[in-house]
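Dropping the structure in here first, questions after.
The complex appears here without one of its protein chains, the remainder shown in place.
Right after this comes chain A.
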Amino acid sequence: MQWEVVIGLEIHTQLSTQTKIFSGASTAFGAEPNTQACAVDIALPGVLPVMNKAAVEKAIRFGLAIGAKVNRKSVFARKNYFYPDLPKGYQISQFELPVVEGGEITIRVGDENKVVRLTRAHLEEDAGKSLHEDFHGMSGIDLNRAGTPLLEIVSEPDMRSAAEAVAYAKALHSLVTWIGICDGNMQEGSFRVDANVSVRPKGQAEFGTRREIKNLNSFKFLEQAIKYEANWQVEQLEDGKKIVQATVLFDPETGQTRVMRTKEDAHDYRYFPDPDLPPLVIDEAQIEQIRGELPELPAAMQARFQSVFGLPAYDAQTLTSSKALANYFEETVAAGADSKLASNWIMGEVAATLNREEKEITQSPVSSERLASLIKRIMDGTIHNKAAKDVFKVLWESDKSVDQLIDELGVRPVDSSVVEGLVDQVLAANAAMVAEFKSGKEKAFNALVGQCMKAAKGKADPAVINDLLKRKLTE
């Protein structure tokens, strides 16, 4: 039987505000335990929550960026459960009326575009952290994270493979960092993914029973976890067993998922409107102001890169994978570089070197301006592509200008009349190879090219040598 996997994602994004969602305590990462947990955050009796304006603005920003409905009125609710890192005994969240409803994101998988619909996005507060190492048989609680603003973004079950789920998560990650509402730092927990996974026979209309994989904090784990989970579910069903609705955890060590709790002991959250917080009302003027402040979005920029710079879809998509990379590309072109050459260099040498050194584009020692001056020297024929790569390597390590390095490295191509002379010498000195080539041995041609490059000490354009050799050998 052919099986189809169905995936929906719930993603918690930490909003990049200075302070908590309901208190004026700092949200800076990495502080000493409980030094950023004030009376409101630790839920001392009598305290009241006061909503952070910036968290609301960021939620609206997100709603507009995905073409969703921003609700003019939304309601905060209490989600009740007991856990020591949740001091109030309830989490303030949104239930029936979230701030953002609907919207969509276009993802690209292979050569195909696909639209993933979003269900909703709602504002809520984060919980603290429990440390279970041994404090005399007790657990330690750090409430610095308690009250950090989150936007939980829920998708429809529109994805049909682990690759689509990863593409969606990456597109969303790129978007929230692009519009500046989340720093996207997955190690620090700023972007956490829960995946709802079910399988069904291909062609069947109803969904299968789903299991939810909690708290995946890397794209790699997301992919591994979904693949494992989908295979496991198919095996169960093929063995005639039933899937029981459950919440599971992914263990990166074993690459397996294991049950955390089943539906029978699932929480009954008893949501109800929070009497401490009147409805959140958003007016038209505020929405229009935020709409005006939105930057050009990745999809629009991708389309522009294709139409204005004539880049292939693949290039346009890669270059708009982050705002910083897109900016770097635009600056390189603005500084006079040919757009396709700039794209090739950024996706090629620049990306490879950054990757090797585990650096971000913003940390590139070769500025967009210096890259442009290197590309301009290729464009005006001062150096050829191979020599430019040598210059680039040194450019990465040094502060010298491109022109200085071209001179110092002596990579200017030798004059064409000199190259012709060299080619003649090589032909004269290698009569045997010439004879081999003329008797039909193609390999001899490459050997001759090699001899010529050697004679030119690598400073000649291989394409020029190729042409010269061909012409002379067929004369």
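Please note the rule applied: contacts are C-beta pairs under 8 Å (C-beta built on N, C-alpha and C of every residue); 3 or more make two chains touch, one makes a residue touch a chain; residues count from 1.
Definition applied: contacts and distances are computed from a predicted model.
Absent chain per UniProt: "UvrB/UvrC motif-containing protein", "Alginate O-acetyltransferase complex protein AlgI", "Multisubunit sodium/proton antiporter, MrpA subunit" or "Aspartyl/glutamyl-tRNA(Asn/Gln) amidotransferase subunit C"?
So the chain that does not appear here would be "Aspartyl/glutamyl-tRNA(Asn/Gln) amidotransferase subunit C", according to UniProt.
For a quick check of understanding: of A:M1, A:V115, A:M138 or A:A285, which residue touches the chain that isn't displayed?
A:M138
Touch as defined at the start, partner being the missing chain; which of A:G30, A:G240, A:P275 or A:G292 qualifies?
Final answer for the missing-chain contact: A:P275.
List the residues of chain A that touch the chain left out of this view.
Residue positions of chain A that touch the missing chain: 17-19, 23-26, 32-39, 42, 44, 50-56, 75-76, 80, 82-84, 97, 130-132, 135-143, 260-261, 268, 270, 273, 275, 277-281.
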